[in-house]
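What you see is the complex with one protein chain gone and the rest in place.
Per-chain numbering from 1; labels A, B, C, D and E assigned in written order.
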Amino acid sequence: MTTVYITREAHFNAAHRLHNPSKSDEWNQSVFGTCNSPNSHGHNYILQVTVAGVPDPDTGYVIDLGVLKQVIHERVLRHLDHKNLNLDVPFLDGIIPSTENLVIAIWDQLVDSLPSGKLYHIRLHETPRNSAEYFGPNK
Amino acid sequence: MTTVYITREAHFNAAHRLHNPSKSDEWNQSVFGTCNSPNSHGHNYILQVTVAGVPDPDTGYVIDLGVLKQVIHERVLRHLDHKNLNLDVPFLDGIIPSTENLVIAIWDQLVDSLPSGKLYHIRLHETPRNSAEYFGPNK
Amino acid sequence: MTTVYITREAHFNAAHRLHNPSKSDEWNQSVFGTCNSPNSHGHNYILQVTVAGVPDPDTGYVIDLGVLKQVIHERVLRHLDHKNLNLDVPFLDGIIPSTENLVIAIWDQLVDSLPSGKLYHIRLHETPRNSAEYFGPNK
Amino acid sequence: MTTVYITREAHFNAAHRLHNPSKSDEWNQSVFGTCNSPNSHGHNYILQVTVAGVPDPDTGYVIDLGVLKQVIHERVLRHLDHKNLNLDVPFLDGIIPSTENLVIAIWDQLVDSLPSGKLYHIRLHETPRNSAEYFGPNK
Amino acid sequence: MTTVYITREAHFNAAHRLHNPSKSDEWNQSVFGTCNSPNSHGHNYILQVTVAGVPDPDTGYVIDLGVLKQVIHERVLRHLDHKNLNLDVPFLDGIIPSTENLVIAIWDQLVDSLPSGKLYHIRLHETPRNSAEYFGPNK
Partner (left out) sequence: MTTVYITREAHFNAAHRLHNPSKSDEWNQSVFGTCNSPNSHGHNYILQVTVAGVPDPDTGYVIDLGVLKQVIHERVLRHLDHKNLNLDVPFLDGIIPSTENLVIAIWDQLVDSLPSGKLYHIRLHETPRNSAEYFGPNK
């Protein structure tokens, strides 16, 4: 058995603010600094979704990347692209939109939505120099 | 005389919304689409500033790039990085923050602030696939 | 009057072969080398289209980049993406698909199709290290 | 013992077509879409080959990257660069050239050809947004 | 428990020469080729440092990336940036500055300096096409 890992990259542009509403403004300012700026800032996020599986002998595909693109659009980009991550996204409600928390939330959006293969890894770039990765719970 | 063009790239992360307050919500929605999303979205902007001049024989420099970096920080990044371009920036007051309008406003911030050389060209990437350029008025 | 230059980047994947049918196989082999390989090879082409104009005061746009994206799709990508440039493209009929000849042909496809602004510059990357640029005839 | 993983990147430009000759044209069209375009399309493939090993105390090398470059050229690039992957490559005979199948075939070309270190991982980018990875059989 | 992996990228510019002083000039020349050039050459090194941990519920952070940036500066960049890796760096004394040996040395500089999370992975690019990775001893 021969597992291959196939990755699709997607981009979305969003505003966010790092802020913990259960803490004081002073705490937020001192912990998050400029990322706590009250009227939000934003990023061109780059998302890489990796699916593991054995290639289908009829197609050579672990998963059709056109289908994976559509799943990412339907489950993730439709909700996040050109949005404010603190205010506009039901599945991020109550979550501080750090890159760490975003990869976990995006994993949960995708994990049961793949028609073939198994979700293996997610990477999210907030900037060219900052990124977070997640392999699922208990990994 | 030998003109050389020297470029320094800088990055800033900001939220914005394309919205013309003198027009109706319907007009804004239909013209700007998702870029009009009410709670803002955002970008990792990439700014390239090009200065023209004759290299100084003592240093080989048109302009010290460390100084140019400082000027860009003082005149541009300090005002735009981790900010909301519609709400937080005095020099963008009343300006729709399209990439086109931003390059003109950034030019005006920089043109009289260079200790040597002459401001020649500004390029601003809003996304990896969208950018605007400006060579100054009457060019 | 303030001219701003706005650029949209688009990608297409195509096969091609450098071959001059009016010349002998020996000539073609010796002039084009591996680029003359008989069953074609291919590239991920990167196209950058720059439009010049004065930003519209109501929108801040030289041209709506969503519209420019559609024009590029309709006039260029629809014909070239996932195609063989020697065999499948009517507007390339009889043209050796060098990067130089492609930028001229793409210019001609776009120059009269823009709803606002003026076509100013086209750049086409055949590989990350090879590209051609064109500013129109008589430039 | 201290294992270090060393990676060399190589590029090749090739044409291909996704097509299963044991299926009907209708099946191929509906499964592969534009990737089934009859006269082929193509890509600038980016190949990353990772070798694991303990650095040699005399050289600091797991493997001499100049040698690894030559092995990749001799075993892979010489066969694939400026070629049609469906028609020109003996070791791809009978294989649908999906990115998944290509990484397995490239692994098999390299695994017994390294003078030092052990082949650990292969990544192949078909486009900037699509890639496949392989760690060998039973991984 | 949910482990997330967070990466910060840093850049440094350094000169180096691959040379084993316990061997003859002929040996060095034949093993290292142009990398043995006597007056040094240099690189723009790209360093990626990955830290693993469970996000703090109050901040959403595995580690504050501003703090990680400072640790990388204090423990690594301050010693390597704009330096000669063979002559100027105490912690590289007696080490041939191959990319393999550099990732091990950088790991040792960082492993006990993180205020939260656990050092998981280091990648160092010597050029866009050459890089080394390390997961620590006994991995």
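Going forward, a residue touches a chain if its C-beta (ideal position, glycine included) is under 8 Å from a C-beta of that chain, and two chains touch if they have at least 3 such contacts.
Note that the coordinates shown come from a computational prediction; the quantities given were computed from them, not determined experimentally.
Residue E:H41 is the one among E:H41, E:K118 or E:K139 that touches the chain not shown. The hidden chain makes contact, of the residues C:V4, C:L18 or C:L114, with C:L18.
Listed by residue number, the positions of subunit C touching the unshown chain are 18, 20, 23, 31-33, 95-101, 103-104, 128-135, 137-139. Contact between subunit E and the unshown chain involves residues 11, 13-16, 34-35, 37, 39-44, 81-84, 87-88, 127-128.
One chain is missing from the display, and on subunit B it is touched by residues 1-10, 50, 55, 58-62, 64-66.
Rule of thumb we're sticking to: only the chains that are shown with their structure count from here on.
Interface comparison, A-B against A-D: more C-beta pairs in contact at A-B. Comparing C-D with the candidates D-E, A-E or A-B, the pair whose contacts agree for more than half of the residue-numbered pairs is A-B. Subunit A and subunit C have CA centres that are 34 Å apart. A separation of 28 Å divides the Cα centre of subunit B from that of subunit C.
Touching two or more other chains at once are residues 128 of subunit D.
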